[in-house]
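Submitted below is the structure of interest, expressed as C-alpha cells.
What you see is the complex with one protein chain gone and the rest in place.
Every chain is named by a letter (A and B) in the order it is written, and numbering of its residues begins at 1.
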Amino acid sequence: MAVPMEYYLLLSAAVFCIGVFGVLTRRNALLFLMSVELMLNAANINLVAFSWHHGNLTGQLFSLFTMALAAAEVAVGIGIVLVLYRNFEDVDVTKATTMEW
Amino acid sequence: MVVEYAYAIPLFPLASFVIALLAAHFAPDALPKGGALPGIVAMGGSLALSAWVALAVAGGATYDTTLYTWVGGADLSFTFGVLVDPLSAMMALIVSLVAFLVFIFSLGYMNDEGETGLPRYYAGLSLFSFSMLAFVVADNLLMAFMFFELVGLCSWLLIGFHFREDGPPSAAKKAFLVTRFGDYFFLVGVVAVFVTFGTGQFAGAESFPALAEAVLAEEPATTYFGMGAQTWFSILGLLVLGGVVGKSAQFPLHTWLPDAMEGPTPVSALIHAATMVAAGVYLVARMYGFYLLSPTALAIIALVGGFTALFAASMGVVKQELKQVLAYSTISQYGYMMLALGTGGYVAAVFHLTTHAIFKALLFLGAGSVIIAMHHNENMWDMGGLKEKMPITYWTFLSGSLALAGIVPFAGFWSKDEVLYEALIHGFGSAGGLAPVYLLAYAMGLLAVFFTGFYTFRMVYLTFHGDARSDTARDPEPVRWNVKGPLAVLGIGAATVGLINMKPVAELTGAHIDFLHKWLLGPEEGGWPALTSTGLHHYEVLMKDVAGIQSAYPLGETPTLLVSALVSLSLAVGGVLVARSLYGGPDPVEHTDRLGGMKTVLMHNYYQDEYQVWLAQGVTVPLARAADKFDQGVVDGVVNGISSVSLFTGSRFRRIQSGIVTNYAALMTLSLVLLLVVFVVFGGVVN
Partner (left out) sequence: MTTSPELYRGSKAAGLAAVALFAVLAAVFVGAGFSGGAGFPADVSITASIGYLLFDFPSYASVGGEGFLAAFEIIDVVLVAALVGAVMLARREGGDPLSVEGGEE
C-alpha cells in the first residue's frame, strides 16, 4: 500500500520547521549549523517524494546535488565558526554583535 | 556720416581708463603724470568728435541704432545702442568739454600738490567720463539705467579717493547708499516699463513714449492692474523719478551732496556740479515725451523742483566752508531745472542745464584754485583779500558768481529768467489743478532767487574782498597755468553762453537769435524727422493736447516777459546788495546769530541727516530683524523640521540591526509566514 503524498510532505515540513526552530533559538554556532543541515535534508525528502509522485528520477538526482552542496556549505561553515572563535573568544552567536547600528 | 561714429565718443575715455589701470598695476613708472596724459588726449578726442557730431546734427542729421543685442528674445530683447539727436549731441559736448577742462585742472590740483595714488584717480575720472558719455548717448532705458549705476559707482570711487582718512569713505558710502535708494525705485520702474511696453527705446516709432501716446489716444484705453492707462503711466514716471531725485540731489534725497564735497575739488567740479547730478535731469528730458502724458507726474516734478530750490538756497546762506555753499547752490539750481521740466519749459530746462554746467564747473574749479592757495583750508572766515593776489581766479570766479546770481548779461540771467517765465505763463494758462501748483512752484523759485544772489555774493565778499584774516590768506600759494587755463576758458563761457538763447532780446527786437530754441525745434521750424520723435515740436504738441499746459500772458506777451525779467533781476540784485552791506567791508563779521533759532535749524540742515539715520536705524533695522527671524524660524525651520523627522525615524529604525544573526533569521521566518498566508488567502500570483 503506497504511503499518501501528504504524509511525506508533512514529514518534510516538520523536519524543516524543527530546523528553523533550531536556527532561531540555538546560541551555539555549531548547533546552528546542525539545524541548517536539518533544513537541507528536509528539502531532500520533499524532492524525493515528488520524484516518486511524478515517476521521474529528476527529483532524486537533484537531491544528490543538494547533498553535495550541503557538504560544501558545512565545510566552509566550520571554517567560519573557527574564525568567529578566533575573533570573539566564544562560539556564542549572540556575542558577535559588532555589525550593528 | 560722422554721426555713425558717435559710439566712439564714450570709447575714448574707456581706453584711457584701461591704460591707466594697466599701467598702475604693471608699470607704475611708465606714466609720468600718473595717467593724466592719456586721459587728456582721450577727452580731447571725445570733445572734438562731440563737436563734429553736434555740427552734423545742426545740419539736420540724427541717428538711432542698436549696436549690440546682449539678450535677444522674441518678445523682449536687451540691447546697447546709440541715439544722437539735438539733446544728446549737446549734452555730450558739454560733458566732454567740462571733463576735458577738469583733466587739465587736475594736473594742477593733484599732480602739483604731490598727491599719491594718481593712476587710481585718473582711472576713476576716465571711467566716469566713459559711463557719463555712454549714458548720454544711450538709446534705451535699460542701458541708461546701467550707466546711471556705473556713474554712481565712479562717484563712490572718487569721493572716497582719500580713503585712509575718516571722512571720505563715509561720505562715499553715504552718497552711494542714498542714490541707491532712489535707484531701487528706478529699477522697478525700468522693469515695469519693459513689462508694459515690451521695449525701453527712447526714440522712434517703436519707442515706449510713442507706444504710450498711442495707448492714450485710443478709446477706450486699456487698463493696467485695474487702473487707467494715464494713472499707470504716472506711476511709471514717478518710479523712474525716484532715481532722478536721488541722482540729482532733490529733496528728500539731497543729503549726500554736501558730504560728497569730501572728494577732491576737480571731482566735485566734474561729477557733483556739471555732469553726474545732471544725469537725473537729463533722463527726464530724454523721456520727456513720456512724462508729458501724465500731468500728475509733471506737477510733482515742478513742486519738488521749486521746493528744493528754495529749501537748499535757505541752507546755503549760513555755511562757512566754500565748497558747502557751492554744494547747496547745486542742489538749488537743479531744483530750478526740475521746476522748468515740470512746468513744460523744456527749452528753459535744457538751457539752464547748459549754463549751469559751465558756471558751476567754473565756480568749483575757482574754489579749487582758492583751496590750493589756502593750503586746503576751506573755511571762508580764514580767507579774505585774495582779490589782489589771485586776479585771474578772482575775475573768473566773479564771472561765474554773476552768472549764478542771475545778473544780466551773464548766462545765468537768461536761463533762470526763462525758467521762471515759462513757469509763470504756464501757471496762468494751464487747465485744472496744474495752474495753482505751477504758480506755487514759481513763487518758491522766485523767492530762491533772492537767496541765491545773497549767498553767492556773501561767498565772493568773504573769500576775495576785505582784509586777509589769516596768515595763509596773506601769503597764498601761487597756482600755475594748468589751473588758470580752464578757469579762463570757463570764465569766458559763463559770460557768453547765455547768447545762445536770449529770448527777451529776441522778443523785443524780433531778431531770430534764440538759437537753442531753433536747435531743439529742428531744421526750418518743421521739427526733427519723426524718426526720433524727440523733437521740441512733438513735445509742444503733446503739451497742449495731452498735458493741458497752455500759455497765458496776463499783461500781454511782451510786457509779461519784461516784467518777469525785471522782477527776477531786481530780486537777484537785491540779494547782492544785502550781501554787500553785510559782508562787503574790510572786516566782515558773522551775522548768522541774528537769525536766532533758525540758525540752529539751518546749520543742522533741517535735521534731514538725523531723520534719515533714524529711518535707517529706527524703522529699517527692526523690520529687517523681524524678517530675519521669520526667515530663520519659519522658512529654515520647516526645512530643518523635515530633516529632523527623517533623522529621528532613522535613529529609531536602525535599532533593528542588532548584530544578532538569530534575530535576523526570526524576522525572515516571520516574513515568510506572512507571505505564505497572503498567497494562500489570495490564491497566489497565478490564479
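We take it that a residue touches a chain if its C-beta (ideal position, glycine included) is under 8 Å from a C-beta of that chain, and two chains touch if they have at least 3 such contacts.
Computed from a prediction, not measured in an experiment: that's the story for all the values here.
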- Message: Need the list of shown chains touched by the one chain that isn't shown.
- Response: A, B
- With respect to the chain omitted from the figure, which of A:L30, A:L61 or A:M99 is a touching residue? A:L61
- Go through subunit A and note every residue touching the omitted chain. 2, 4-6, 9-10, 13-14, 16-18, 20-21, 24-27, 52-58, 60-61, 64-65, 68-69, 71-73, 75-76, 78-80, 82-83, 86-87
- What residues on subunit B make contact with the chain left out of this view? 662-663, 666, 669-670, 672-673, 676-677, 680
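By our rule, only the chains that are shown with their structure count from here on.
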- Item | For subunit A paired with subunit B, centre-to-centre distance based on mean C-alpha positions, whole Å | 92
- Query: Once bound in the complex, which stretches of subunit B touch subunit A?
  - Reply: 654-655, 657-662, 665-666, 669
- In the complex of these two chains, what residues of subunit A are touching subunit B? 20, 23-27, 32, 93-94, 96-101
